[in-house]
Structures are given as structure tokens and as C-alpha cells.
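Structure, as C-alpha cells:
A selection of the complex's chains, in situ.
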Amino acid sequence: MQPQQKNRQERSILKDKLSWLWSEYSVIIAFLIIFIAASFMSPRFLDINNQMNILMQVSIIGIIALGMTVVMLSGGIDLSVGSVLALVGVIAVIALNATGSIIAAVLTAFIVGSFAGLLNGLMVAKGRIASFIATLGMMAAARSIALYIANGGSISGEVSGFSAIANSEFLMIDYPIIIFIIMTVFVYLLMHKTRFGRYVYAIGSNEKAAMLSGIRVDRVKIGVYSLTGLLVSVAATIETSRLNSISSSSSGVSYELDAIAAVIIGGTRMTGGRGKIIGTFFGVLILGILNNMMNLMNVSPHLQGFVKGLIIIVAVVFQKRE
Amino acid sequence: MSNDWIVEMKDIEKSFNRIPVLKKVTLQVKKGEIHALLGENGAGKSTLMNILGGVHLADKGFIMVDGEKVAITTPKESQQLGISFIHQELNVVGDLRIYENMFLGSELRNKLGILKVEEMCRQTKDILAKLGVRLDPKEYVRNLDTSYKQLIEIARALLHRSRIIIMDEPTTALAEHEVERLFSFMTKLRETGVSIIYISHKLKEIKAICDRYTVLRDGEWVATGSLKETELDQITNMMVGRSVSEERFVQEHSFGDTILEVKDLGCEGEFRDINFVVRRGEIVGFTGLAGDGRTELIETLFGYRRKSTGEIKVNGKQVKINHPKHALKAGLGLVPKDRKENAIIKDLNVIHNLTLSSMSHFEQAGFIQEKREKSRFSYYRDKLNIKLHDPTVTIDKLSGGNQQKVVIAKWLEVGPDVLIFDNPTQGIDVGAKREVYQHIIDLAAEGKAIIILSSEAPEIMKVCHYIHVMYQGEITASINGDKATEDLIMRYATGSKREGGKGGKYRNAATAKE
Amino acid sequence: GEESSGDSEDGGDSVDSDLTIGISLPSATHGWMGALIDNAESQAKEIQEAEGINYIMTNAADPNSQANDVDDLISQDVDVIVMLPIESAALSPVGQKVKDAGIPLVIVDRELENDAATVVVKGDNEGIGVNAGEYFIDKLGGKGKIVEITGPPSSVTEQRGAGFKEAIESTDGMEIIASQSGDFSTETSLEVMQNILQAQPEIDAVFTQDDGMALGVVQAIKEAGREDIQFVTGAGGAKEVFESIKDDGLISATFLYSPTMVREGVKIAAELAKGEDPEETMVIMEATEIIKDNVEEQYDPDSKF
């Protein structure tokens, strides 16, 4: 090989690496830009308390978005997350007040959430209903049941200690943040280091080929929605504990849109098969910073939607270099 | 410059992700000739044609059509120059009807802008009839067999009365008689002055139909010449650097125990009364024309479809197979046809495609051992001679032939007792084809049982010990491989001859008395 | 606007120039809330111009986001917080946080479940129901078939409904024959009322929990050409409803629950920010019955709501 060519090749390898970095991690770059812009725009932004606030604020949507990522990687969508969160919260608080046991409440939450997810999964995998419509139905149904149980109002926990779950700190870091990070690591490992994750990607990319490879597509899908339900119940537990109450009418409203936005900003493809957990993590942070900045900068309330919509679109365009 | 050339591509260069795929390639095509474009998998044939078809832009070089320099940046511009392109991968719109596909992008409309449906249907019917196909133009394309989809793509190119037609492996999914019809049609076109650029790995076809050839190797131009003056041997030599024999190379050896036994298998509307056995070390072939039900049969056997009657025994034990996973557990493996739809997961990288069906080989405490995956991949890369730069790119970046090798490797890794290949050499170059056959034969020698499905009688004859011919969902003949002739197979496959014991019990479905 | 950001360096007109009011409201999902947000902002602007007190305004769609907003406000060291809790129970712990941070808290419209609030400015939701109930008994002579159009599920809806039921239960002849949600939306109420009109051949009067919904109901009645319905009532205090009352329209009464109540809250907050003690800790804006006799006192042709 001539030295010239070798040189050229080396350069091209470098460029490849860079473009790889870009395509894989453009969301991180977008995040950094927004982060830096934010710290210039508001002196308060970098304050450690503010940073902690942001993390705390994104933790609930973040945990939901992790589940949403998995669903979307499998080629589906879950519109029911917000309603299921409300339902799980309502039932968990009732269980809490009835038994007086925090553990019972948390367990109830997990069971209700995974069960709702399981139902979604069954509708999608066995009933062969488009996930959009199946989870739209679940969205209506779960909210409805929550309203019915709680009579349209909100229910408060009557057991002291329950609110400690979300309101305690460990080494100065709030529990919800820690739970969010643990969940991120957990879902990351699940998706990238285990067979389940591999199968989810395969199904999202080519369902028929996945099936002909001997993958139990049905079971994997059921698993995907159940997992999401479980993650929603973790989020519901945090939310309920944080406010020591849950509203059957307004809790979780439009969480699905926030979660989906975070997932897409994070670079996951709408149609499945492509995307990364780590992208969602940063997508969630970007949304969190946006909300935070809008409050810090006192954007007119009627215009906040505009600014947010705009920045989301810019962030997505920005990372759209294939 | 002489005006002989209708198309001239000069010094074309192209790289993907900085990897050069075409290096100063030149292609010159005469008016009214069929020009073969030859080369191994990944030589750059499709890429070169994609540049002519406006799908990709060349990095360097220029294109002349009719002696004039042209800029082709979109498929539309290419079409406007009178170029039609039949792509290597099927590009029909499944949710549209046949005639809608035929006229897609150039619909016939009346003055009000309303589509002239009946006129389009009529023309569709005509052109299909010329190719010897009788189909309802209003049928949805998604309901058609792959070979018909392929024919529709071809018919569409012909319909547009183009001056230049690019055919990138048009016959991979076609049956023999369909190929013959296509060829006679191409000959007629050539007489009217149409030029055809023809890509195929089937050298027999090349010899039969083409006038001149250009060979590419590793993205470089190697040779151009007249087929009349060049022996096939020479051409394969130029392509793969050695010559490839064409004779039957199955090894006769004694078979072991019966491993797969299929009794009275049937599936409503697809096939019925299927009986056969496969023994260790045996290579059994299934052949027939499009629509003979052999793919459906195998999909049923493999648990992708539901059977309506019959039973399946593996190693003497009856097994229930309702899902491919059950088939996998029972010891069956399937390399499906139509790689793009059924075999590759295009968003997974090459290694992950390889290991998808055998995850348990790579797990430790529930976690995937990526090192082990990698080393396993290197093993198959050497063994099957898979050509790629980086196994962590998604598999759709590989050339078709190399994709196929990865799929085969995937099933080798599973290591089933019975390995089924449906159209295993689709789009594979001559060199690689031989390698694949060799692997199949080695597997048989190791004591595996092999089933091969192919519509190419020669391929089946070359590697199978035993051949079942299917016609309209039934096995019409079962022939010993060494007694089979192409002619005999064709007669059974077209239904013009039937086995005496049709519908009788297996084992009695005796060898054809020919 | 940038003029409202924390540290303005003009040592200008008053010592209060670095005081900030934090405002946390729900987002505008129906007309009343939209008007309230508008009132809050314009009041805050007026105070800013007059006294140089800055403000920061946040909106949230659900209780958890509102808790986030309040956290943000606390961490910005605002001098007072005005909050309209989406849900009383859910925002109570957050109110406690505000109190623990030593920030005075003005609660508007809906009370918290604890004593974190420094001042509460609220309308009388139950009063709306009770006053409406009494109005119905009076007008219908204690006997009649009533349709109720409620808001979407929330404590507001519940209190108004409960008050109404309580009031009419005192008589035997009053019966709620249908109760459906109009989602605080004119269009939805129109459709819902159309359907109810089909199901119920005899209706004497319609109680709606919101003026916007009353307008939709009236439209439905007009389109159906029904003559049996004697009157419709609203709640809130929208200009168009006042006009209907003035002109002897089908809407004959409404019960004040004005989005301008937030103005009061912001004004009190400004006082608290300056370190003054509140005059009252509970300001209740009465659910005054507005009928033809007193409508002129309330009617403002320039009002946006």
C-alpha cells in the first residue's frame, strides 16, 4: 500500500468514527448545546439545586419513557401510560389506606400496572389489534375506571411514611432520581445485553423474519407491554408518594405525548427496530431542561407551547443526519 | 467519438462511507444489444446500475446517452431518458393492484384528470399475455407469488417502451419456462433496437441470451468482450479467479436412520397428501413451478402456517409444531427464500443477525457474551468466505450474496438435524454458489438431513440424492437424483405427466419409471 | 419578557425592584382558566409597571408538573408564590414545601388540605350549587325535571354538583333526570344537550356548571325548537351570558365565579412580598346570583371573558 493511500485511509477512518459518533450520539450533542445555551441564558440554571430539580422533575416521565422506548423499538406504541399511571395510583392508595402497609401498596401498584400492560400486550399480540388503537382503548378504559373508583376526585394516602419513598434523599440525591438512574441501567442492560432486548429489536425491524428465526413474537410483545406497565407502576408509585395523593382526573394527563416526544428526540425510530435507551435518557433531559428554562425565563404562558414545539422540532432536525 | 454507444458510463467512481465500491469503471453498451454485466457478489454491479438509474449519484465520472453527456440525479430523470430499471430487490407496491403497479408514475388519464382504469387494465393484460402470464389486472400485488411480482416488474419496464432496460437479476424467482418466455421477449426487443443491460449469476442464461459482456471485480473493470468469442470458463475465471465446474457433485454414500417423516400433510387451499421421509446424510430436493405449494409446505412443516391434516415425526417421535420455535426445538432449521422479507433483520448488525436463532450459545448468566459472538462470526466469515469490511454495520449494507451467506451461517450455528434451504442460492455468484453447495454436501456427509427447495431443476439435480416434483400442491413424482433429467422434471412439474401412484401412501410413491 | 428576569440592575424608582412574585397555574384547557391566566398575567404586569415587582409565571397540565413548577419557583428564591392548585390534595405537600422554605403562599380558587397557605382567595364552588339550587326551587315552585351539565371530573365539578343536589333535596318535587359532562366546552355541551333533548321529552330547566357550557346548551335547545325548557343557568360570569340575562334570553341567571379573583390574589401577593402582613387570611368571592335586576352592575362590555 502506498503511504499516500494509507494516509487517506487513516483520515477516512477518523472521519468514519466521527460520523459514527454523530449518528449514534447526536442526541448527546444536542443535549450539550441546549445545556450550554441554557447556562448562558439564565445564571440560575447551573445552580446545583436547579440541576437536582430538573433531574427530579424528569424522573417520572423518564421512567415511563424507558418503557415507551422498548414498546416503540418493538414497532408499537403505548398511549395508555398516563391513564394507567392514574389508575395504578388510585388503586395503590386505596390499598395503602386499607392495609396500612406500604409494601402492600407498592406491590398492588406493580400488579395493577403489569396487569394493564399485560392486557395491552394480549390485545396487540394475540388480538392482533394495532397497538395505537389497543392502547387508545386502554387509555380510555383505565382513566374511566380510575374516575369511577375515586369518584372523579383525588385520593390521599393516610399512612405516614408512604410519602417518604419519593421525598427522601440518599447522599443528597433524591430517591426518584436514583430510581430513575437504576431503571435506566436496568432497561439498558435488558435491551443491549440480553436475548429479550435483541428479540425486541428484531421484531421491530422485521417481524416475519424474527418469527422464522424461531422467536416467539407473541410472547416477546406481551413481555414488552407488561414491562412498560411495570415501569409505569414504578412511576406511579413515585408520583403518588411525592404528592401523597393521586388525582383520578388530572394525574398523568398527556404523559404519553411527553414520553413519546422524549423517545423520538432520543433518536428512536417511530416504526421500530432502531433506537437506543441512552438516547431516550438524554431526550428526557432535553425536555426537562426546556421546561425548566421556560419557567426560569418567564416565557409568556400562552407561548410556552410554541417555544417547546419549536425546540423539539429543531432538536429532531438537528440530529437527523443519517 | 463514435455514435455506436447508446449508453456510455466513463470512469465512474463511487464510495459508501469512504469505502470505494467502484473504481474508474467504464461500461459501454451498443444500441440493440443485450449486454451482460458480470461479477462476484459485491463486485459493484448493482451500484453501477443504480447510478445509471438515478438511485445513487456517482462521486466521479460521467454518463453519456446517445453520445450526449447527461446528468441523472433522480429515478425520474433516468426514466425520462428512456431508461427502465428492474431492481435486484423487488420494488412492487403490495397494496396496489397489478395494473396500478404497472402504470405507477405514468398513469393514463383523461382530460379531466380522471384515471383511465379500463384502458390501463387492457394494456396490462396484453403485456402480461406476451410474457405468458394470465393474471387479473385488478388483483392486489400483495396476494401474488414472488415470481409473479418479479414478472410484473419486468412487464412494467417493457410497457414503458424504453430504449434501455436494466435487468438486475430478473430471473432469481422465475421458473424455467417463465425464463424462456422472457428470453424470447428480450430477443424481440433487441430486434427493435432496444438495449438491455443484463445482470445474472446464471451463466447458462448469459450464454443463451447475451451478446457482449463486461466483467467487474472488486469494483474495478476487468474485461469487456463478445460472448461468442469467449468461453464461459474464461469468464468465471475473470470473475472469481478460478474456474467452476458445472457437473453433478453430490456424493453417493449410505444414509442413516430416518430422521424426518411427514405423513399425509395437508393445508387447506395450499397442498395436500404430502408424504416423504428424509434420512441422515440424505439430500432431498423439492422442485416445481411457481404456485406448486412447496414453500407453503415447508412453512407449514416449520410451524409458520397451520396444517389442516397429517402428522410429522422427528426421530420416530411425533412432534407438534405450531410455531417456528417448536420446529427449532424439534431439530429443524429453515433458510427461507426472499431474504429481504423473510431472512434478514435489516436493522440488526451482521453479527446479531448471525446469532439471532442461537442466543443460548452465547449466554452466560442470562447475559449475552459479545466476545463469543464475535469470535463465532470470524469463524463463519472464514468458513463461508463472507466479504465485508465491518461486521458491526447493519446487514443491509452487504451485497445480496453475502447477506445470504450470513443467513446460512445463522442456521449452521443453530446446528439442526434437518436443515431446509428454500432457494438457497438466490442471487449468489457462481463462486459462492459452489461454496454453498459444498457446505450443503458437507453437512449431509456429517449426517445431517437436508431438504432443498428450488425452482431450478439443474440445481436440484446437481446436489440432491432424491427429488420430489410438485404440481398444484401435490407431489407428482419422486425421482432418484441420478435418474432425473431436466426434461422429466419439467414434465411432472407442469402437470403434463403424473406419477401412477398419485395419492398413494408414501414409500409407494415409487421412483419414476423412466 | 426579559424585563422580568431576576436581577434588574436599575437602582431605579423603588427599593422593591428585586422582588419577584412566582405564579403557578394550570394550563388553559378551557375558557375560564384561559381568562384566569390572562387576568393573572395582566395584573402582574400592572404591578410590575407600577411598583417594579417582577413576576414569573408557570403553567402545568397535571399535578405532578405543577409540583415541578413550584419546585422551580422555590429554587429561584421568589418572594411570594401564587398558586392555583390543579388538585388540592396533590399540591398540599408542595404547599408545605413552600411554607418550609419561608415563602408566603397565596392560594387561589381551591384550598389546600393543610395550613400551608398564608392567604386563600377563593370563589365559592359549593355556593354556586347551593345558590343555583335555591334559584331553581324558587323559579320552578319546588317541582320540576332538571338536566345537569357538569364539568369534567374534578373537585370543582364535584363541589358545584354536591351543592346543587343538597339544595334541591330539601324539596320532593325536584328531580335531576339526566346528568352528563360537557367538559367545560361549548361544543361538547351542545352535542351532549342535543342528545339529552332526544332522550328527555320533558325538561323544565337546565343547570350548567359553567357559562361556556350554558351557551352550548342554549344553542342545542334553540336548534331543537324546544319550548318546554323554561330557563338555563350558568356559572362564572361571562360577558355573553350577562348579555343573555340582560336581553331576557334563555339563560336567566348565573352565579359569579369570576376569573378576576386571581387579580385579588396577585395583589395580595405583592403586598406579602413587600413584607406586609395580610389583612385577611381568607378572601371569599361570593357566588353572587346574577339575574336581570343586578346584571348591569357586573356587565363590562370590554371584558374578554
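Letters are used for the chains, namely A, B and C, taken in the order the chains are written, and counting of residues starts over at 1 for each.
In this text, contacts are C-beta pairs under 8 Å (C-beta built on N, C-alpha and C of every residue); 3 or more make two chains touch, one makes a residue touch a chain.
Only a predicted model underlies this, so the values are computations on that prediction, with no experimental measurement involved.
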item: Overall stoichiometry - one representative per chain kind is placed in view; value: A x2, B x1, C x1
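Heads up, the rule we're going with is that only the chains that are shown with their structure count from here on.
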item: Chain-level touch network, classified as line, ring, star, complete or other; value: line
item: Between chain A and chain B, centroid-to-centroid distance (C-alpha), Å; value: 42
item: Distance between the centres, which are taken as Cα means, of chain C and chain A, whole angstrom; value: 34
item: Length of the line joining the C-alpha centres of chain B and chain C, rounded to whole Å; value: 70
item: Where chain A touches two or more other chains, by residue; value: none
item: Residues of chain B touching at least two other chains; value: none
item: In the complex with chain C, residue positions of chain A that touch it; value: 42-44, 47, 49-50, 53, 56-57, 60, 147, 151-156, 163, 167, 239, 242-255, 291-292, 294-298, 300-302, 304
item: Residue ranges of chain C in contact with chain A within the complex; value: 1-2, 4-7, 25, 27-28, 37, 41, 55-59, 61-65, 67-69, 71-73, 75-76, 86-94, 113, 152-155, 157-158
item: For the chain B and chain A complex, residues of the former touching the latter; value: 17-18, 302, 304, 323-325, 327-328, 334, 336, 341-348, 352, 356-357, 359, 363, 366-368, 410
